[in-house]
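In what follows, a single structure is set out as structure tokens and then discussed.
The complex is shown incomplete by one protein chain, all other protein chains being positioned as in the whole.
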Amino acid sequence: MSDIATRPAPNVFANPMVKAGLIAAAIVAAIAIGVRLDPSNTLYAIFVDPFQQMVQAPDLLVQTIWEGLVSGVLYALIALGFVLIFKASGVFNFAQGIMVVFAALTLVGLYEKGVPAFLAVILTLGVMFALAVTIERVVLRPLVNQPDIILFMATFGITYFLIGFGESLFGGNPKQMITEQLYLPKGAIDLQILGGLVSLQKIDIAAAIIASLMIGLLALFFQYTRIGRALRAVADSHKAALSVGISLNQIWVIVWFTAGIVALITGIMWGARSDVSFALEIVALKALPVLILGGFTSIPGAIVGGLIIGVGEKLGEFYWGPLIGGGIESWLAYFIALGFLLFRPQGLFGDKIIERI
Amino acid sequence: MLYREAGQYKSTYAADMAVFPLREDRIGIAVILGIALVAVPFLGSDFFIASVMIPFLIFSLAAIGLNILTGYTGLISLGTAAFMGVGAYACYKLTTFFPNVNIIVLILVSGLFSAGIGVLFGLPSLRIKGFYLAVATLAAQFFLQWAFVRVPWLFNYNASGAIEVPQRTLFDIPVTGASATPETRYFVCLGLVVVLTWFASNLVHGKLGRSWMAVRDMDIAAELMGIKLLNAKLGAFAVSSYFAGVAGAMMIFLWYGGGEAADVFSIRLSFNILFMVIIGGLGSLIGSFFGAAFLSVLPTALKFGLPALGVPLTGATAEHVTFMLVGALIIFFLIVEPHGLARLWQIGKQKLRTWPFPY
Amino acid sequence: MNAEPINVTGTPLRDKGEVLLSVENISLRFGGVKAITDVSFDIRKGEIRAIIGPNGAGKTSMLNCINGFYQPQEGQIVFKGERRAKMRPHRAAAGGIARTFQNVALFKGMSTLDNIMTGRTLKMKKGFFWQALRHGPAMQEEIEHRRVVEDIIDFLQIEHIRKLPVGKLPYGLQKRVELGRALAMEPELLLLDEPMAGMNLEEKEDMCRFILDVNNQFGTTIALIEHDMGVVMDLSDRVVVLEYGRKIADGTPEEVKADQRVIDAYLGVAH
Partner (left out) sequence: MKTSILMKGAALGALLASTAAIMPASAQDTIYFSNNAYRTGPFSGSGIPIGDGMRDYISMINERDGGVNGVKIIYEECETGYDTKKSIECYEQVKSKTIVYSPWSTGATLAAIPRAHVDKLPILSMAYGLSASADGTNFPWVFIPPLTYWDGASVMVKHMAAELGGMDKLKGKKLGLIHLDAPFGKEPIPVLENLAKKYGFELKLYPVAAADMQNQGSLWLSIRRDRPDFLYNQGWGAMNPTAVKEAIKNNFPINKLVGVWWAGGDDDARAGGAEAKGYRSLNFNAAGQNFPVIQDILKHVVEKGKSTTPKEKVGENLYNRGVYNSMLVVEAIRTAQKLTGKKVITPEDMRRGLESLNVDEARLKEIGMAGFASPVKITCADHSGHHKAYVAEWDGTKWTQKGDWIEPMKDEVRPLIEANAKDYVEKAGNWPKRTEPCEKSS
């Protein structure tokens, strides 16, 4: 949980070791790079060339950052689902990724079975609500007051169940998202700027707008509704919430349902970008480094973390990836988060925690 | 009345400190070993040995490794598969460099490389804990997986991009390679698992094990007791990764017999081993075996056993059912007994101990 | 007394001359909050030294500074004539400082025996490979220390809970196990943080007796925090009084009891 702890005094003995490790890792990376390149050019390739490229082709830089922001928004959406549940029930919901797939699959599956698109959306929301109720009844309620790791593991169980369940209902083959039927825009806006072409996909813009709207709505919901206040109370302390007469069970259903809605929106957006398939589940793991950056309980943290990870990994892959053969995107996000963690263990928006005994 | 401690007095501390202080337990272990050594190879079919027992043993070893880290020391890792991969690739390189050294020695040595890498990726554990650490170990998982594919030196520049397990013999009997019989491979696995489990049991019952558990239960107090967190945590990472590495080498050399290791040691495997540890019981060696049996044998049994029993299940449905069932069972076990199968076992033993006079 | 049975019948040692530990002008802050401000006092060999004060006076923080868990921003601590700059807790432990905690900090998943055995960690020297074998020297070492631990268990009269996991023991017994764990370290200085909190009268009496026995029989120097003034006055040789992170009095129980500032602090006179 937030058992992440720092001491008021620096961890003097650990720090040099950590630093030694970092330096060792950096040396290993440098050697790996050096082998691939002419050694004399290594430094140039790392420290000069990428920046030259950025200056020479600013349109590509803008495009890269845009791509980063867009995938950042999508990571943030997945992370948002985690944060909502974590805040209110203290459960680290590993199943958020599969909930994204499951929601999107349900939507598309229903549509394929002949349900009109918007009715399918409503039905899918119904399914997500039913899922939230079921999870609360079957998983959370019997496990209340168990250690966090047990609840965490239970979400693994949910993940497995949903994979089997979703596949047996709708089949595991990739499906196309019904973007047109939902009146989501298609095509791109091409901007002739900076001596080149920057192309912004309308669907990506829509994703950004929808994400911001949703976050705004969530903020309003948390701030101004009775349930929202109750949710915040639960986030602060379960006992406190109980003592003022808030039903935990109700709250859990609501947050899991909210996370389900977030999952559906995420699923639609990701699905529109590629396809609806179980492979998305692995992309969802990228939300974890986002959480590290943003902290597990901070909604703004999830957003900012998502954007940092998105832009960071895209820039890294685009400008530095080719130096070591590319494909570094699969792990770069985790290293960004890890590096960050070593210097600010409580995340971007977390408070420093003083350990007491 | 068959199983009790009454009348068994321990006159020395050594006897009291034995891992199995009860005579019945010792007999039980001997019986299990007897079954494993005699009954399984002579009565089991090739399929049973090759596809049930060998995977079970290898997963047990990996689960013991992760249990040392997660169950005993309280550090969650999602990078087990990557550490297993390090072992497999190290073993492959070692067989290339030292073709004349006994393969079993090489398998055991390859764990050391994995231990080294484990310590490197364990360094963040000095600063971060809990889920944050779990995410940090994902960095190891994805980075190492990338490296397995990307560094052709690791797979000897094979055109297939995969480990191609060469034939190696022990006393002129092939142990690895295709002509090694399932029985031979099984005996080697069994030997390694028994010896390493014994080591693990010794470690967790000794000073190091106590330090690990102290760190797990209350790291601050442990530090004030004079336990060096650095040593305890990195030690746990090293030992855990060693076990994982040996299990990984065994997986490729004694079970898969080669293959696309980057695909074998994927994040899915890391999760699976974590499930084994949790289902089996955190902080219990015997639980690691239970967990491995549950999660590696159950799907196979469902897939091949149900049709045999006349339950009409097509391949795809069986697969879906397996997923749902495993998911549901994970939740079921967590609800019924959050401390895993090992605790159920203990409760059962406790009942047996007082049976038939519970009061 | 390394690895030898504890000297149960030893004569009381009360050599109160030598300073074992002195705290010099310690200040500790958490961010902007001052926990301790410019506190100095000393602890002499063989004495029982009490640290008292109202809630939030900085008593526990003081103990945390002494055994290196917190590092004060200012001031220094001299232990056995050695100035300790930037001490790590396990070094303090190695130097002979053991402690118990206000809210029991036992290793809940382990048995009483294993908990107390962890106190012997620093004294066990056999390396990794011997441990992995658990035969020969490692086993002998384990048995040696087991013997010491069994003596402590006898001393504290907790034989019956030897093999039980401590998480399920009643509070009073947990406190006793924790004392046992600290004793297993054979400390020169034992820090006790509210050893009697939450106990009933009988348990308190037992605990008092153990503390006195430890001090008498083993000659262990003890610093303790306690709220029960009766206990403090009975047990301690000297008392230090903290309030809002500052020292307001220091002396024998009688002197402290008569001190006007202490009376004010405890009766809550407005400042």
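By written order: A, B and C. Residues from 1 in each chain.
Here is the rule we go by: contacts are C-beta pairs under 8 Å (C-beta built on N, C-alpha and C of every residue); 3 or more make two chains touch, one makes a residue touch a chain.
The model shown is predicted, which means the values in this text are computed figures rather than measured ones.
**Student:** Counting contacts across the entire complex, name the shown chains the missing chain touches.
**Tutor:** A, B
**Student:** Among the options A:96, A:124, A:201 or A:298, which residue touches the chain absent from this view?
**Tutor:** In the full complex, the listed residue that touches the missing chain is A:201.
**Student:** Of B:113, B:131, B:146 or B:212, which residue touches the hidden chain?
**Tutor:** Selected residue, touching the omitted chain: B:146.
**Student:** In the complete complex, the non-displayed chain touches which residues of subunit A?
**Tutor:** Subunit A touches the missing chain through residues 57, 60, 63-64, 67-68, 70-71, 167, 171-174, 176, 186, 188, 199, 201, 270, 273-275, 277-280, 282-283, 285-286, 313-314, 317-318, 321-322, 325-327, 329-330.
**Student:** Even though one chain is hidden, which residues of subunit B still touch it in the full complex?
**Tutor:** Counting over the whole complex, subunit B touches the hidden chain at residues 28-29, 31-32, 35, 39-40, 43-48, 50-52, 55, 96, 99, 142, 146, 149-150, 156, 158-162, 164-168, 174, 177-179, 255-260, 262-264, 266-267, 286, 289-290, 293, 297, 300-301, 303-305, 307-310, 314-316, 318-320, 345.
Please note the rule applied: only the chains that are shown with their structure count from here on.
**Student:** Among the chains, which has its CA centre at the largest distance from subunit B's?
**Tutor:** Of all the other chains, the one whose centre lies farthest from subunit B is C.
**Student:** Using mean Cα positions, find the chain sitting nearest the overall protein centre.
**Tutor:** Of all chains shown, the one whose C-alpha centroid lies nearest the global centroid is B.
**Student:** For subunit A versus subunit B, what separation do you get between their C-alpha means, in angstrom?
**Tutor:** Distance between chain centres, rounded to whole Å: 31 Å.
**Student:** Which residue numbers or ranges of subunit C touch two or more of the other chains?
**Tutor:** Answer for subunit C, listing residues that touch two or more other chains: 69, 88, 101, 105.
**Student:** Which subunit A residues sit where two or more other chains touch them?
**Tutor:** Residues 13, 357 of subunit A touch two or more partner chains.
**Student:** Give the list of subunit B residues in touch with subunit C in this complex.
**Tutor:** Within the complex, subunit B contacts subunit C at residues 12-14, 17, 199, 202-203, 205-208, 210-211, 213-214, 216-218, 220-229, 235, 283.
**Student:** Please output the residues of subunit B touching subunit A within their complex, sorted ascending.
**Tutor:** 76, 120, 123-124, 126-132, 135-136, 138-139, 142-143, 145-146, 150, 220-221, 224, 229-230, 267, 271, 274-275, 278, 282, 317, 319-331, 334-335, 338
**Student:** Of all residues in subunit C, which touch subunit B in the complex?
**Tutor:** 67, 69, 88-90, 92-94, 98-99, 101, 105-110, 114, 117-122, 124, 126, 128, 131-134, 138-139, 142-143, 146-147, 150, 181, 185
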